[in-house]
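Only a single protein chain was left out; the remaining protein chains are all shown in position.
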Amino acid sequence: MPFQLEIFINHLLNGLTLGALYSLVTLGLVLTFSVIGIVNFAHGDLFMVAGYTLFLLLNMSIELPYVVIVALVILLTAFYAVVIERLAIHPIIEKSWRTHAITTIGLSIILQNAALAIFSADPRTTPTSLSNTVISPLGIRISVQRLIILVVAALVFAGIQVFVKHTKLGKTMRAISQNREMCQVVGINTRKIALITFALGGAITGLAAALITPLFSVYNSMGSMLTIKSLAAIVMGGMGQVNGAIYASMLMGMIESFFGGYVSFAYKDVVSFGVFVLVLFIRPTGLFGKKVGL
Amino acid sequence: MKKTLKVFVFLVVVMSLALAACAPAATPAPAEPTAAPQTQPTEATKEEMPPTAVPTEAPKDPIKIGLNLPLTGALAFLGEGYKMGIVLAIEELGGAIQGHPIELYDADNKGTPTDSVNAVRQLVDVNQVQVMIGGGASSATLASMPIILEGETPSVDGSSTNPTIYNQIGVGGNPWLFRIGTDDLIMGQGYSDYIADRVKSVSFVGDDNQFGRGAGQVYVPLLPRSGAEVLSEDYFDPGTADYRPALTKIKSTGADAVLIVMTDQSCATFMRQFREVGLTQQVFARGGCTTGLFNENTKDDPKIGEGIIEFSFFMSGSDPDFADRFFKRYNQQVTSHRFAGYYAMYHTVAPAIEAVLADGKELTPANIRDAIAALDVDTAVGKIKFDDHNQAYTKGSLTTNKDGKQVFLDEVELKPIDHTGF
Amino acid sequence: MNISKQSLRPFILPIVLLVIMALLPLFNQSGFTLNVLINVVRWLIFALAFDLVAGHIGSVSLGQPIFYGIGAYLTAYLAGKLGLGWLGCMLVSAFFMALLALLAGLAFFRIRHVTFAIGTLGAAIVTQLVANSAEKLTGGALCTTGVPRPQLLLPFMESAIKISKPIQFYYLFLPFLILTLVVYLAVTKSRIGRAFTAVREDEVRASAVGIYPLRYKLVAFALSGALIGALGSWQAQYVTVICPSDMAQDITTSLLIMVFVGGAGRLSGVIIGGVIFSILPPFLQAVGSKYFQPAYQQILYGLILVGVMLYMPDGLDGLASRILRRFRGIRKEGV
Partner (left out) sequence: MEMQHQSNQPGVQQPPLLEVRGITKRFDGVVALHQVNMHVNPGERVSLIGPNGSGKTTMFNCITGFYRPEEGQVLYKGKEITYKRPDKIVLQGITRTFQNVKIFPTLTVLDNLAVSIQQHQEENLLKRVFYTGGIKKFERKAVEISESLLELVGLVQMRNERAASLVYGQRKLLEFACALAPDPDLIMLDEPAAGVNTAMVDQMKRLILDVNKQGKTFLIVEHNMGVVMDISQRIIVLDYGEKIAEGKPAEIKQDPRVQEAYFGK
């Protein structure tokens, strides 16, 4: 196959959007992991619940503008996250990682099957008018929804940088992520911060779901793969480094796009997970150095 | 002390939830249109619908029918679809056949071989059903075949499309399994010729499951033989994939047409992105690209599915009346699995049982098996009549989408085909 | 000395279990019962092998189904293409899976804790995806079918017995559970088990008493891999079909529920969890399929798992022994 620049640019763009998508999903998870030290195996399922929320809101009898719906999904997902934190995470927060992992795996089973019981196994689509509006700058056709994802992802990452470095709450979170015990000693209420972090992670996940599901569909077992890809990104990014996880997500998007496009789709996940497992062996501390914390 | 109390409270909560789990089945909630009907209709058939037979007679022995279907896991939508069709069929039968009330027994095979063995064991040994309806995953069917043989209970299968099965049933060794759906090889021959008559090259894309992969194994070698080159072959996890990279690749291969083998939901997502990228090739499909559910999922923009040519069996176009009844009952569109479930029950199992009763014989699994083997029923999709490999040759149909609606193009007679080598 | 008294106690439960399991078919020989019993045996072996790693050395490996799947595929090749007997298949599978576990262990034990769990999960997914895509090797999503069933050739017999009835499978399978229990007890109730505990609780401290943690982790991992590989080999010959879904994550989920709800790292816990959660699903299905939708069942298991983690971190076994202890205490006071 001859090299075609247009095709290459298309793959690049696809990789970029896929990466943006993965990193938006990863962001919520890496925040809670970094600040609270909990690996939430039910994170993808929270995304799924947010997706169904979007589905219900779009199919209400009153038609709301999309922006309002996005805001509602963000708020509701943050609320779900808070409920989950209070009921299941809060009581075990001081226990071992093993307890964290198994509890959240249990949560994941509950959420997936509750969704199955309520919504049946049929995937639901949540198209918006934006996902069918296509523009073609420079001859590359792309839907407005996808562009919005790219722009919002960039804004969210920039926002997180500002938040962590320049707000009091952000600085506190950063401090906790770097040294939990010391923070407890100096009187920071780490439990309250944990709750806030969960809410923030939920809000970002809600935003991600509200933007991304219109391009795809939402179904009960979709969370597993999202959780696993996010976890892989977090590990590759250096266990809890927010920026590292974002870069790793972008890398996975690029690998999938280029390997799938030029070699084989059947093996694209094999390759992206293969890279992840290799990184574990060669650099267990992650690809981007071992700076601790946010 | 406080700890013990907590444990106690927890146990009470779990127990009450266990009880609560029964509740939705016992008291059907007012059906929310989008929610699947699940057990509600089953209950309805059993409790609310009195047998149509003369009420003065003493109740006759029930007919026990087992469902060996994937009800959870990745293929749950298949099992649910089957069940919806079966439940509708039973409702239309009035909940009974000649006064014998119909009882349904579920067994979840999760679409996996191991659980399929468990499921058939349960149906045969515990529920002691007289006949089973199965379908969904070919691997599950293959694993359950020894148990079906050993349990000596007939099973009617709607959509295990793996050609291997053909060689193992009927004279192939297992007289208890019957297929009303044709397999990939039988369908593939006709459709490959049809495609090759129209285009010179094809890009193949499929769901990454038994359905898509199984079709790939047939079409990728058959198409070149019919005269159309296959330029790429790719599979995707149903639902998850961002198809854009694949679409970009298809664009770069420059194939004349795309052959999609996907179920309804993946196809809707795929086609949406297909249009986004601006591809204009002819789209051939096999599976769920012109179904009611597909059109439902793309109703915001009917242009998405416009002009797709699809080859399928059990399509609503071939029995529009049934499609209407189905929509009325569930407020959902029919799919080929929902269709297959209905046909397996209404046009296969029910006539066989009637035949047994008409002959004045006992309703034993063996008698039902013989009756199924002897069936010759005319339906909207052709005769249900089994050959010596227990295969019925229902008709295939060609359909397309026009203005967001399925349009019936043509029927295709399917013929027996040599299965050696599979 | 009290040590001898203590060393007897762990044998009581497994012996009772084995006696019950060996005698049960005398009372009920339906294919369903036997199939449930076969499943109990299968899950118990799986859970015990999983517990060697997750419970005893504390490395929660979410990749154990890899050994199961590869063992099964290997058997399809050995039995189907090379005509190797059933026992031979199991032994060869066990050997190669132990070898694979050693190699994988050398790589994966460089990482720890939750990273280890995530890494092994990643490896499990890669393996499943490869099995799904490498159609020439595994049949892909269409599965490998037609694995021959075992044939038993006993001395003084003219021709081999073809194992096809559930009861034959069951009694051929049961000794494998006995072997697993013996291995499990021999390892965990000995000095090696003490070293396992040391490694699980504190690797630094373990090094400081002369224990090389990696060595013990490898021993546990290889043993677990061998047992699970043999189990996969067995299952392939029982079901005759092997699919990539046989390595799916819900197997790991079931193992986690059995081991951690029952009580990780304790034989009685694994037995309690394994028996309950391999009998409950088919029982609920068979008795209450009208009422118990599979989705509700799964929700229930999820709730139990979360609830146990929140309120009974020792699992059902811990709860049982606490109740027993209290009961005994009351009786002693009364006397």
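Per-chain residue numbering starts at 1, and chain names A, B and C are given in the order in which the chains are listed.
Here is the rule we use: contacts are C-beta pairs under 8 Å (C-beta built on N, C-alpha and C of every residue); 3 or more make two chains touch, one makes a residue touch a chain.
Worth saying up front: this structure is predicted, and the values here are computed from it rather than measured.
Colleague: Could you list, sorted by label, every displayed chain in contact with the chain left out?
Modeller: C
Colleague: Using the document's definition of touch, tell me which of C:9, C:162 or C:205 contacts the absent chain.
Modeller: Checking each option in C:9, C:162 or C:205, the one touching the absent chain turns out to be C:205.
Colleague: One chain is left out of this view; which of C:92, C:177, C:195 or C:255 touches it in the full complex?
Modeller: Counting the whole complex, the residue in contact with the absent chain is C:195.
Colleague: What residues on chain C make contact with the chain left out of this view?
Modeller: 1-3, 190-192, 194-195, 197-198, 201-202, 204-212, 215, 219
Operating definition for what follows: only the chains that are shown with their structure count from here on.
Colleague: When the C-alpha atoms of chain A and chain C are each averaged to a single point, how far apart are the two points in Å?
Modeller: 33
Colleague: Using Cα averages as centroids, what's the distance between chain A and chain B in whole Å?
Modeller: 34
Colleague: Which positions in chain C touch two or more other chains at once?
Modeller: Residues 132-133, 293, 295-296, 298-299, 303-304, 310 of chain C each touch two or more of the other chains.
Colleague: Give the residues of chain A that touch two or more other chains, as numbers and ranges in rising order.
Modeller: Expected reply: 113, 116-117, 266, 269.
Colleague: Okay, in this complex, where on chain C does chain A touch?
Modeller: 58, 60, 107-108, 110-111, 113-115, 117-119, 121-123, 125-126, 129-130, 132-133, 249, 253, 256, 260, 293, 295-296, 298-299, 301-306, 309-310, 313
Colleague: Can you list the chain B residues touching chain A in their complex?
Modeller: Going by the criterion above, the answer is residues 24, 34-36, 38, 72-74, 76-77, 79-80, 208, 234-237, 239-240, 242, 244-246, 248-249, 251-253, 265-266, 268-269, 272-273, 275-278, 293, 297-298, 300-301, 304.
Colleague: For chain C, which residues are in contact with chain B within the complex?
Modeller: 30-33, 35-36, 39, 132-133, 135, 140-143, 145, 164-165, 235, 238-243, 245-246, 248, 250, 282, 285-286, 288-300, 303-304, 307, 310-312, 319
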